[in-house]
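See structure below.
One protein chain is absent from this view; the other protein chains keep their places.
Lettered A and B in written order, each chain numbered from 1.
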Amino acid sequence: MRENGKARTINFHVTRYNPESDRAPYVKTYQVPVCEGMTVLDGLHNIKENLDPSLAWRYSCRMGVCGSCGMLLNGRPALACNTQILHIAETDLTVAPLPNFEIIRDLAPDLFSMFEKHRSIDPYIVRADQAEIEDPEGEFYQTPEQLEAYLQFTYCIKCGCCMAACPTLATDARYLGPMPLAAAQRYNADTRDDGRRGRNRLTGSSHGAFRCHYAGECSRVCPKGVDPAKAIQHLKRRLVLDYLHLARRKPPCEKMTGPGRGERLANIAPAPARTV
Amino acid sequence: MRETKYWTWHMAAGVAIFFLLGLHMLIMHMGGITHLFAAHGGAAVSKENSLFRDSALFFTITYVLLLGLALYHGLYGLRTIVFELTLKPAAEKAVSLVLLVAGLGLFGLGAWAAIAAHAIAQAGARG
Partner (left out) sequence: MAELKRYDNRLGLWGWLGGGRWGVERYAYILHRLTGLGILCYFLLHIVVTSLRATGRYLWVEGQFFHRPIFKFGEFLVFAAFAYHALNGVRLVLVELGFAVGKPIEPVYPYRTSLNVQRPLLISMMVLALIFLAAGGYEFLGLAR
């Protein structure tokens, strides 16, 4: 649709699967009137409201932040909410659930396997001085350069697009996958963290980082520009350096070493009481 | 960290093979252009040229080196591909064991042949 505001009909070929009645997924086609500016998510809403109320998918924020609406659009993993229909479809659009996950129903994949793997790599700051983490008395100083070493990998929204695009995950159910490995590198590269050697046990295992062969699909489809492939290669480099004992042993940064010395200012209100 | 060890040496072996097999390919398949180590002229694979190379200790050593490195690199690569098919842990162990035994067997055969051929070629060269 190149003319302003004029509607055009696009054939949505949507994968349907109802676990209570279907043995396998099948494709159902819907004719959806589309005008410029409509996202795939808008198209799905149109189907649900006007054509088939039984269609199921997952979404929340509608603006590329929550990572709920990852789908296979014309054979490519993407977020339904930040993909414009007319940018990728002339007359036909296939909408399928993200592959390499189990399907719960229609377009809703079960991301649980990804979250389990993510949890297994300790995706948080690990330090020996646990008391400082639990009840901080100062701040950890980090230079902008030290922040840049991991900032890119913090933008991950856990949508699962990279896991769906990864060729290794297509056959290897136990491979950690791009998202958890990028998360491991995000914390390994953080100067406040001291958990790298612990994570190495998993990221350097036989279903860890070395099952990545740089097909690059994860980075190509990532809707947030996180570049998991880059993170994994840096992770591998560090694993090899650790194995060869060539990595510089640096203790995690200490509190109160930067400008301002991390002293708590007198006029800052105390933190609210814990709720959990 | 065991996989890190295997993979690091897989990479290192790959780099060494790049040079050793590169030389082998230059001799064998680009001999018409490079004329490397074909003392008797003609095809690099002729019996005379084979015997000439076998008589040189440099070739015997690089053959055995290349054999070992290439077997390790190739069989680890195969193991990688097989492991990506989601085997049960017991099957993974079995695959590793079979590849290890096959690799050692072929290395034994090839190394024995390279050394024996060196002895034969040297004896032949001495007349």
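Of note:
Note that a contact is a pair of C-beta atoms (placed from the backbone, for glycine too) under 8 Å apart; a residue touches a chain by one contact, two chains touch by 3 or more.
Here the structure is a predicted model, which is why all the values come from computation and not from measurement.
Considering the full assembly, A:P19 is the residue among A:P19, A:G37, A:P136 or A:G198 that touches the omitted chain. The chain not shown here is touched by just one of A:V126, A:V240 or A:C253, and that residue is A:V240. Although one chain is not drawn, the whole complex shows that of A:P123, A:P167 or A:P252 it is A:P167 that touches it.
Within the full complex, the residue among A:K28, A:R62 or A:K224 touching the omitted chain is A:K224. Across the interface with the omitted chain, chain A contributes residues 17, 19-20, 24-25, 74-76, 97-104, 109-110, 148-153, 155, 167, 169-171, 173, 189, 212-217, 219-220, 222, 224-227, 229-231, 233-234, 236-238, 240. Within the complete assembly, residues 11, 14-15, 17-18, 21-22, 25, 29-33, 45-47, 50, 54, 67, 70-71, 74-75, 77-78, 81, 106, 109-110, 112-114, 116-117, 120 of chain B touch the chain that is not shown.
In this section, only the chains that are shown with their structure count from here on.
Centres computed as Cα averages put chain A at a distance of 43 Å from chain B. If you check the complex, the residues on chain A that touch chain B are 168, 171-175, 200-201, 204-208, 210-211, 236, 239-240, 242-244.
Taken in their complex, chain B has these residues touching chain A: 1-5, 7-8, 11, 80, 83-86, 92.
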